[in-house]
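Apart from one protein chain that is not included, each protein chain of the complex appears where it belongs.
Take a look at chain A:
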Amino acid sequence: MAGSRGRGRSQFSFSVDALGFGRGDCLPSSAHTPSPLYPPMQFRPVPLHTGEEVDYMLALKQELRASSKNLPFHIKAARTKTDVARYSDKYQNGETKNNCIEWSPDWSRMPKELCIKVRKPRKTGERNSIIIITNTLEKREEEQHSEEEEDEEKKKQNEEEPDADEDYDEEELEDTDYIMSYFDNGEDFGADSEDNMDEAVY
């Protein structure tokens, strides 16, 4: 290449005729930037088809789109629980859950591994761990209280009451939001406060 450059300096390797433009013609400018995102159109597009058929298919399309949102095939992820378990969660049963399938396919035509086993949520089991911990703390507290009550009751020689009280307290505990151990019926008022004088009372 270097040799031919020295010999025929003004000769190009291609003839100008083959390219289709003469000397001195201005070439189109080279591109400096990527082509624009919406290049201007030279010709306007042809208008869309119109007619009864077209309108009917348009209506069908929009109807199908709307109705497919209501079918059980439209899967929405269950809303992940936000920071705190709220009281209203107990009453919002309409929320979709991840682990149940809303329609019943024919399992003979599907691989078995796609079958989701639905576990029935136990009363205290499926809730947040916070509630579980609160419950265990409550149980421990009221066990303590029920022991103290037992001693007091024994002094009064009423042995059937403590069992009933214990059972009563435990059952009440799970059904209502009022934690029974917080309810102070005044029996322990004098005794406890004298015992715990050293420690700070919160």
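The criterion applied here is as follows: a residue touches a chain if its C-beta (ideal position, glycine included) is under 8 Å from a C-beta of that chain, and two chains touch if they have at least 3 such contacts; residues count from 1.
Basically, contacts and distances are computed from a predicted model.
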item	value
Listed names "Phospholipid-transporting ATPase", "DNA-directed RNA polymerase III subunit RPC3", "Integrator complex subunit 11" or "Beta-hexosaminidase subunit alpha", matching UniProt entry of the absent chain	"DNA-directed RNA polymerase III subunit RPC3"
Candidates A:Asp83, A:Glu113 or A:Asp177 - the one touching the absent chain	A:Glu113
Candidates A:Glu53, A:Asp83 or A:Asp177 - the one touching the absent chain	A:Glu53
Interface with the unshown chain - residue positions in chain A	13-15, 18, 20-21, 42-43, 45-46, 48-49, 53-54, 56-58, 60-62, 64-65, 67-68, 71, 73-77, 98-99, 101, 105-106, 108-111, 113-116
